[in-house]
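All protein chains but one are shown in place.
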Amino acid sequence: METVSRHYRIPLPALAAATLALVMVALAFVFFVAPNDAVLGFSQRIFYFHVSIAFTAYACFGAGAWKALRHLWKRDPRADLESYVAVHQGVIFGVLVLITGSIWAKYTWGHWWVWSEDELVLFLVLFLFYAAYFMLRFSVDPGPQRANFSAVYALFGVVLVPVSFLAIRLAKTFLHPVIFTRHGANIGGWMLVTYCLTQPAVLLLAYTLYRVELAGKSIDARLRELRLA
Amino acid sequence: MIRARKVGKRFGEKRALRGVDLDVAGGAFAVVTGPNGSGKTTLLRLCAGLALPTEGELEVDAPRASVGYLAHEPLVYRELSALENLDLYGRLYHVPERRERIGMLLERFGLWEVRHDRVVSYSRGMTQRLALCRVLLHGPELLVLDEPYTALDAAGAELLDAQLAELRGAQTVLVSTHDPDRVAPLATQHLALA
Partner (left out) sequence: MTYAADVGALARKDLLLELRARDTLPAMLLFVVATFVVFHFALPAHSSQLAASGLLWVAILFTALLGLGRAFVPEREQRVLDGLVLAPCDRSAIWLAKSIATLAFLGAAELVALPVFALFFHGIGGATVAGVVLADLGICAVGTFLGAMAVVTRARDLLLPLLFLPLAIPIVVGGVGATVAGSPGRYLAFLALYDALFGVLCWASFEYVVTE
């Protein structure tokens, strides 16, 4: 526990300030600089958030699995909590993917939910999977067993992502003929610049939230430690 | 054989054991006593290799195959017979001349007549005898016995006395008990947990 504060170099307030600044700039670009989409108009701007958030959620799940591996492999005492917090952030951003995706679907195709959108379906599967992760974690007493179970299940998650993606692709051939095709990837100029700003902004936001939650949970654990001693 | 330095074990916020120092040399007969909840079972589980300490250092110089651990539960399948249970463990431990050894142990602990009966039909004392057979089956170097006299009748307890006396000196024994007088003649050292 003593090593927690020593391990991280960027102080939290500075990180938070940088995140706030970058998010502001990204928002300004999304709403004032990026041009309206030729076909979809103003509503297309949610794409910047949707894609950035989806990528961030993957990054969180990946980080959670990496920390899980550190726990199992190196017995890093901090890794269990870090893995949990990363997965937690991943689920928060995953829910945001479902919400933004749903809004996008409504404005683009007129339905709140479309099964033909691979990524949306994948995030639904992942949401169910990681919701079960929390059920598992809260159904075991704190200790090495809970840490091991969580870690192993988090590792299943990173294997499930590509397998599910492949499965959803395969399922399409017998479930739905492709009716909607995603609006072409012909973004360029200011659109690309805007995306290149929102993506790091959302990633940094996730990292800041991760650090805040981790700091809170570490202090909590420390306090309990002191009370016990 | 066992070397513990300030060993402690916590389950989340519950502290089951703290600051235990223990040295058990090869061939020693160590007795652990202490009131309920003092961590006897936790200490024995650590020494048997079923759990890892959360603080301190613990070294046990015995490979898994040469540890015999008697738990509170008999660690046998209730729906299988005594023979089937011991046969399974005999295979897993790769005991040479398995059948003969199993027969000899069942005979010694008075279970030969009921060897084909399912464990669920046994009394607590008989189940404890079977658990002792399981522990001794593979001829362990280190015996970790948690309250071995539990549920045994007078005859069973005497059988165990004789068995422990036979093991003494040749094997290393770590035994927890509420009745230290019973094993006092055999004990080479004593650890009282508070």
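By letter and in written order, the chains are A and B; residue numbering begins at 1 in each of them.
Criterion: a residue touches a chain if its C-beta (ideal position, glycine included) is under 8 Å from a C-beta of that chain, and two chains touch if they have at least 3 such contacts.
Quick caveat, the model's predicted, so the values are computed rather than measured.
Of the listed positions A:Val25, A:Leu40, A:Ile103 or A:Ala171, the one in contact with the omitted chain in the full complex is A:Ala171. Note that of B:Gly39, B:Pro74 or B:Gly156, the residue touching the chain absent from this view is B:Pro74. The missing chain, though absent from the display, is touched by one residue of A:Phe31, A:Trp112 or A:Phe156; that residue is A:Phe156.
Within the whole complex, the absent chain has one touching residue among A:Ala14, A:Ala38, A:Leu128 or A:Leu226, and that is A:Leu128. Touching the omitted chain from chain A are residues 72, 125-126, 128-129, 131-132, 135-136, 139-140, 143-145, 148-149, 151-153, 155-156, 159-160, 163-164, 166-168, 170-171, 173-174.
Of the residues in chain B, those that touch the hidden partner chain are 48-52, 63-65, 67, 69, 71, 73-80, 84, 88-89, 91-94, 118, 134.
Here is the rule we use: only the chains that are shown with their structure count from here on.
Our note on geometry: chain A versus chain B, Cα centroid distance of 49 Å, whole angstroms.
Across the complex, chain A meets chain B through its residues 141-144, 224, 228. Residue ranges on chain B touching chain A, taken from their complex, read 10-13, 15, 51-52.
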